[in-house]
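Every protein chain except one is present and positioned as in the full complex.
Labels run A, B and C following the written order; every chain starts at residue 1.
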Amino acid sequence: MTTLLQVQTLSKHFQVRVPEGWRQRKATLRAVDGISFDLQAGQTLGLVGESGCGKTTTARLVLGLTAATQGQVLFNGQPVESQRDATWRAQRQNMQMVYQNPLGALDRRLNVISQVLEPLLIHGLGDALSRTEQAQDLMDSMGLPKPLWYRYPHELSGGQRQRVVLSRALILKPSLLVCDEPVSALDVSIQAQVINLLQDVQERLGVASLFISHDLKVVRQVSDQVAVMYLGHIVEQAPPNQLFSEPLHPYSQALVSSVPSLWQGQNQKRQILQGDPPSPLSLQSGCVFQNRCPHAQSICRQVKPSLTRLNPERHVACHLFAENPRLSGAPMEVRS
Amino acid sequence: MTELATPQSQSTAPQILVSLRGLTVSFGSGPTQVQVLHGLDLDVHVGESLGMVGESGCGKSVTWLAALGLLGAQAQVRGEFRLAGDRFDGLSDKALSLIRGRRIAMIFQDPASALNPVHRIGQQLVEAVSLHKGLRGQAARAQAVRLLDQVHIPNAGQRFDAYPHELSGGMNQRIMIAMALAGEPDLLIADEPTTALDATIQAQILDLLSEVRRDQGMAMVLISHDLSVIAQECSRVMVMYAGRAAEVAATDNLFRTAGHPYTQGLLSCVPDVASPQKRLSAIPGQVPEAGRLPQGCSFEPRCAHSIVQCKARVPMLWPVAPDHQVACFLTAP
Amino acid sequence: MMRFLLIRFFRGLLTLFLVLSFAFLILRSTGDPAMLIMSADAPPEALEAFRKGWGLDAPLWQQYVGYFKNLANGHFGYSMRDKSPAMDLVLARIPATLTLALPAFALKLLIGISAGVYAALHRNTWIDRLLISISIAGYTMPSFVLGLVLVLVFAVGLGWLPSGGDATWQHAILPVITLSLGGAAVLARFTRSAMLEVMGQPYIRTASAKGLVWHRVVLHHAMPNAAIPTLTVIGFMIGSLIAGAVVVESVFSWPGVGRLLVTSVANRDLAVVQSLLLLVATTMVTANLVVDILYGWIDPRVRTGQAGQGKTV
Partner (left out) sequence: MKAPSLTEKNRPEDEVSFVQSAAMLIRSMPLLVRLCACWTVVVLLVAISADFISPYSYSQLDLLARLNPPVFWGGSSDHWLGTDELGRDVMSRLFHSVRISLLVAFISTLLSATVGVLMGFAAAHFRGWVEQLVLTLVDFQASMPFMIIALAVLAFFGNTLVLFIALMGFYGWERSARIARGLTIAANEQGYAAAVYDLGASPWRVYLLHILPNIASTLIVSITLTFPEVILLESGLSFLGLGVQPPMTSLGNMVGYGREYLQTAPWILLAPSMFIVVTTFSVSMLGDWLRDRLDPTLN
């Protein structure tokens, strides 16, 4: 297995103005703050977290659509820059994005086959005939039969539109797909169709994917590894089964327990976190989760825990596991 | 163990609080008229929590907006509605306003836009308090602060003067709940109350909803597209598809022996955190558009078990077990 | 809020500066006022003397700086026609213009807002469609046509009212009606669409759901929100009181600011035109500032700077 994507202490800070009484104050919004992860070829990394935790910014950074404040992204060993030059354009052929809102991401004045073959046109690949044939073959294999090819986006259903977006992303045969909430806008019965399709495509074409979602159930379904984000940090990374059966970080525990299960019904025990996530503008020193954490200690207010490797598959950023995992035992008893 | 909501639900014949009979709703007129509800029957028992589940456009929200006369002049609503035995269909706006908020309260999906942006939240709460309790001035304010405490808003006195845009989504939803509690209603309709919220906030709000329901002994209808939320909160479920009820059952029955192929599909197409990872079994095809329904059962084109009758007629809800009705020819006698 | 108002205030000053610079450059660069005033075949010495007398022989930038210096000291120049201070001429005409403009403004608000709200609340009924059509007719009717038709009917035909001049209060009736119709039509359409927009918002449904009766929902929850976009139009109307007067005062021979503008433009009376432009721009900027303050008063989001876009309609 080769490492396709390496993200190294990547940060994105925005300078914003916040109202303060009668005046405004300049502040730094740390959307993404020093995250690192690797993605192997053909694998899926799920990125899960609540709104405003920096998932979408991460996606844009990985694809070089916005400039990083710190750190770098290596794709096949080559740095991904946000400068839109020839290298950037060449990289587009290997990395593509799938959007949350397929109707918004498609041009409503253009029939869908034209949009699927547009990447070939932009990158000057093939002649008119071969482009059309490629698009037709691909759309056929994506569950978009011939009668749909010359329709306009608003004439398709939500699931079909997402198939079009997916086809457009795949026609250049990329090795990495970045999917930003690809099924959130779809109805549940359609979500399953798209998830299955995505999994089939990945398997058939060997595409790796960075799968971003707020929906833990979906992330668990598709991922080989899951990274949990909170306020611009990765607080835990683990294979999905381990994460869901035995979450380590107190935030992961709360997040996992907040997902209602179909089969446990009213027996399910919920661990309720108090309050809202603090604003990413007013972060104190120490752990980002300190003021909602039931196990916060004095060290958590002073020192920011770093993402530490517990075993080859699991990483966690929490002082409870820093020296000796199971220190003071506290967080482990929540779920049995 | 199933949590039983109130003593009433233990008795053999639960007391009916609200009943809707033959509810039909259509929008527009003439050739562009589209019918979105096709004769829905629905009972809500005193103190129970009923879940209504279905995909977008299935009519689950429209049901209650129509019953409470909140759809506006563009909609044609027909049906026979009773509240504690008294008819309330076809009432004037003035007469309905005595039911809204006081007997049946409603909260909505997006709390940020459901609160008026130009009024302070305290003002909006006091408006409800004075309307339903006839309180004025300091007394109304005190009662409003009490309501804020009841929904666990920290520093209620300070939040009183805040505007909705200054508060988080979870906080605004708490205020919506406080406002709904102002009239001490018998029934609370919660229309996708957590859809716009994050997972950890969703857990907070669901917890709060069960708490206030228990404290007040009121009934609740929880409308959601997420079966697992309903599984957690409700003792009875109605599954809706394309403007009709597909299945009505006690929650336990539904999850143990789902009768309608659509319900079965819904249960198996949602990934679950508690069971091992496996390939999802998707329901093929897509939800038909309102106004373009097939002639027979609306689910027939997507159904794996379709038989001849399904194409010809619309199946009625039919009891298959105590507390369990299914609208499907396969289970009909 | 303070910051928001300060920004608005400086923007207003910038607008004023732009208007005056624009006026100055246009007026000075497009012809020789001496030739126009004195007529082209005047003796060259006389032209030269005129230019010197008016400071027109200095380089353009000196005239420019001098112009702003004078403005700062309250000197607005002298009319080239009758040599009296330009600002005095303008100020003398203001009462006459206000006599028409204020009643017309009140009429616009009264008719426009009530018709707009009424139409919105009775959406898609025949009366709504009728009001829309009348409103379109109202603002596509040029005021000179309306004015002349009114004169034709009520002055020439029926002889009930005078056709022009400003001798009695009856003289003001036709111009006020003419002046208010277009504005009322625009305001009605705007109010209607603002109300419709607001009535579709979720918080209106919330207000109904909590048990408020219909008229309270409309008065307490819909109207304050609909007022926000409508204010922009009203602000623009205050600002364009003078512009509106130009045509109507000409039609009815009303001795107001508008007619002064037309005659001074025709005569190329620089100082008077500049003073008028200054007056127009000042009312405009002031009106906008007042509207901004009202915004902040009605909409808390503006106060904290979260809805800075609320103004772009």
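One rule holds for everything that comes next: contacts are C-beta pairs under 8 Å (C-beta built on N, C-alpha and C of every residue); 3 or more make two chains touch, one makes a residue touch a chain.
In this text the structure is predicted, and so the values were computed from the model without any measurement.
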{"item": "Touch partners, limited to displayed chains, of the chain removed from view", "value": "A, C"}
{"item": "Residue touching the undisplayed chain, where the options are A:Ile122, A:Leu205, A:Leu281 or A:Val303", "value": "A:Ile122"}
{"item": "Candidate in contact with the missing chain, chosen from C:Ile113, C:Leu131, C:Val198 or C:Val246", "value": "C:Val246"}
{"item": "Touch with the omitted chain, as defined above, among C:Arg11, C:His122 or C:His220", "value": "C:Arg11"}
{"item": "Touch with the omitted chain, as defined above, among A:Phe75, A:Tyr99, A:Phe211 or A:Tyr230", "value": "A:Tyr99"}
{"item": "Interface with the unshown chain - residue positions in chain C", "value": "11, 14-15, 18-19, 22-23, 26-27, 30-31, 132-133, 136-137, 139-145, 148-149, 151-152, 156, 236, 239-240, 242-244, 246-247, 250-251, 261-262, 265-266, 268, 273, 277, 280-281, 284-285, 288, 312"}
{"item": "Chain A residues that touch the omitted chain in the full complex", "value": "63, 65, 88-89, 92, 96-97, 99, 101, 104-111, 113-114, 118-119, 121-123, 128-129, 131-132, 147, 150-151, 154, 165, 168"}
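The rule we apply is simple: only the chains that are shown with their structure count from here on.
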{"item": "Any chain that touches chain C and chain A", "value": "B"}
{"item": "Interface with more contacting C-beta pairs, comparing A-B to B-C", "value": "A-B"}
{"item": "Averaged-CA centre spacing for the pair chain C and chain B, given as whole angstrom", "value": "52"}
{"item": "Contacts with two or more other chains, residues of chain C listed in rising order", "value": "304, 306"}
{"item": "Footprint of chain A on chain B - complex, ascending", "value": "1-3, 55-56, 154, 168, 170-171, 198-204, 206-207, 225-229, 231-233, 251-252, 255, 265-267, 269-277, 279-284, 286-287"}
{"item": "In the complex, chain C residues that touch chain B", "value": "123-124, 201-203, 205-214, 220-221, 224-225, 228, 298-301, 304, 306"}
{"item": "Residue ranges of chain A in contact with chain B within the complex", "value": "50-51, 157-160, 187-193, 195-196, 199, 214, 216-218, 220-221, 240-241, 244, 254-268, 270-273, 275-277"}
